[in-house]
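Working notes, structure below.
In this view, the complex is presented without one of its protein chains, the others remaining in place.
Moving on, here comes subunit A:
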Amino acid sequence: MDVYLPIANLSVNGLVIIALGAITGLLSGIFGVGGGFLTTPLMIFYGIPPTVAAASAASQVTGASVSGVFAHSRRGGVDYQMGSVMVAGGILGTGIGAVLFKLLEQLGQIDTVINILYVLLLGSIGSLMAKESIQAIRAERSGVPIAARKRRHHPMVASLPMRWRFYRSGLYISPLAPLLLGMGTGVLTMLMGIGGGFILVPAMLYILGMSANVVVGTSLWQILFTTMATTMMHALTTHAIDIVLASLLLLGSVTGAQIGAQFSQKANPVKLRLILAVIVLLVAARMAVGLGYRPDEIYSVAPL
């Protein structure tokens, strides 16, 4: 099935793109992450220009997180107050990200920066997740449960001025902390085309100390609106969103997300986390190797 992409200016096999969306959708359904960390590199690998890939990936993450947000909000699993502060931060972050994107593009270093960011982020988060899930599996086998970590926010968060009460999260902290967190992921969303779920969830648990039952729902809420803002930002600045490409990706990913979600209810969550950690580490390793090897294309062209 040949499909001509009007913004990317090339013809692709539509089924490949749908399959690509389905793989990331499956991941997002099973693991509760956006899956953007896989979409962008895979699309670039398939030959889609990096800017178009990053710009179109964000809308796919939006689609994959919509049904998750509905599900969690019905269960009361979204702290709208906390979420809105983070979304405000996220929108600021996409603005900053857009400026950085332009700047790095002019310098010709956007690809390298994106790659290094991927290696650092995926590498560190992946190792953390792997370590944690191995500990959990060991605990399960030996029958000795790990001592529950005391829920507490980071001391640096406590030192920030002006405290608000976040009832659903069970917190009395400065709104600056979630604002900054949202801002950070906003920048990453704009630069890398990822939702940032795999950074947000641990940060909300261990830095903000939010109560676990609202963490996933609230992070999805933040991702939903931040990726929307990213899409808008790309539409206004880079003009690189290919709506045909995005629709094909969405078709695969929303379907994959639903199938993944049903699968995840039956599977062992601890093992799932270990599998996700392995996937994340593999992507990081592949990208790290890619940085050191002589690339296929030494030269690249950009319009003046």
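The working rule: a residue touches a chain if its C-beta (ideal position, glycine included) is under 8 Å from a C-beta of that chain, and two chains touch if they have at least 3 such contacts; residues count from 1.
The working rule: contacts and distances are computed from a predicted model.
Name of the non-displayed chain as stated in its UniProt record, restricted to "Phosphoribosylformylglycinamidine synthase subunit PurQ", "SpoVR family protein", "Cytochrome c domain-containing protein" or "TIGR02186 family protein": "TIGR02186 family protein".
Only one residue in the set A:S133, A:S169 or A:T231 touches the chain that does not appear here, and it is A:T231. Within the complete assembly, A:G63 is the residue of A:G36, A:G63, A:P178 or A:G196 that touches the hidden chain. If you put the missing chain back, the residues of subunit A touching it would be 2-4, 6-7, 9-11, 59-60, 62-67, 70-71, 108-109, 111-112, 116, 228, 231-237, 239, 241, 243-244, 246-247, 250-251, 254-255, 257-258, 262, 291-295, 297-304.
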